[in-house]
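As you look at this complex, bear in mind that one protein chain is not there, while each of the others sits in place.
This part shows chain A:
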Amino acid sequence: MSASSPAAPASPVRALLARINLQQYVVYVGFLAIFLFFAVVLRDSGFLTQRNLVNIVLQTAPATIMAIGLVFVLSAGDIDLSFGSTVAVSALCAAMAMAAMPAAAFPVGILAGLGAGLLVGAINGVLIAWLRLPSFLVTLATMGLVAGIGRSLTQLRSIPVTDPLFTGIFGSGSLFGVPSLVIWTVVAVAIGHVIYRQTRFGAHVLATGDNARAAQVTGIKVSRIRLWVFMISGGLAGLAGLLYAGRLQAAKYTLGETDLMTVIAAVIVGGTLLNGGKGSVIGALVGSLLMGMLNNGLILMGLSVSDQMIVRGLIILVAVAVSLREKTR
């Protein structure tokens, strides 16, 4: 039992393998496998063109941003179901604010969009962290509530977004030839990763999700951490709403509606545990790209919408099963 001191390991290769956790790499292997599959099957359908590959990244940008927020929430041992409808309300608030104040469209748009997201996050966080209501039920309720507000805000109409600065920075623009949505994705993932892995806050989020009592008795302010992760999720949903509004040059209540399941799947496949204590921002990025690639490839293969849904569901099932099985060993 006490023989496991750093005595000479059997071989350096085995020692290395023992330290690498295979589970963390499931998403990368899966990503590569599906990529190779499409590359071969769809070699004549334009899957491998630079244009198509860039397109995949552009289309997944909002989902990736949402996924980062969900990594924090899940790692803290909670769940957020409301970010999808928050995206729509944030986009609508941004579009309406810009329409109301065209002179200062850019700053009021950002303020309104991010503000709406942060507000939903704060409401979730206060109900969950301070009133100690279960996050599943709270965010299930706010999901419906916020979706309803989104619909009533505009009587189901879509609102155009015309400010060129806004649509450039959050949509079709580029810097040194790099599309702005790619820049947003890279910046958000980089910042998210550093906060998650390299700061005390990130460590406290993981401790809270792993063993809240242990976190509490070692002086971690668990309630504050839980409030923060919902603020992060809400704020990032707001940013995702801005990206949708910028790219589509319009805001509508349907934005983000179908992202909930995709984002949850992306995050879980990316190695984040559903019940807290462990996760990966980079994994969530790859998971999100994997979902986008799947979408893209299945369309290029000419599958009907219903067939796409079935195949995607099955692949997510397999991916989740593999990554979760590896985890429990």
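The rule is short, and it goes like this: contacts are C-beta pairs under 8 Å (C-beta built on N, C-alpha and C of every residue); 3 or more make two chains touch, one makes a residue touch a chain; residues count from 1.
Following the convention adopted for this analysis, contacts and distances are computed from a predicted model.
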| item | value |
| --- | --- |
| Candidate names "ABC transporter ATP-binding protein", "Acetolactate synthase small subunit", "Peptidase M48" or "Alkylation response protein AidB-like acyl-CoA dehydrogenase"; UniProt protein name, chain not shown | "ABC transporter ATP-binding protein" |
| Sole contact to the chain not displayed, among A:T49, A:T162 or A:T218 | A:T218 |
| Which residue of A:A105, A:V120 or A:L206 touches the chain not shown here | A:L206 |
| Selected from A:T49, A:T162 or A:Q198 as touching the chain missing from the view | A:Q198 |
| Selected residue (touches chain absent from view) among A:R151, A:R224 or A:K278 | A:K278 |
| Residues belonging to chain A that touch the chain removed from view | 1-6, 19, 194, 197-200, 202-204, 206-207, 210-211, 213-220, 273, 277-278 |
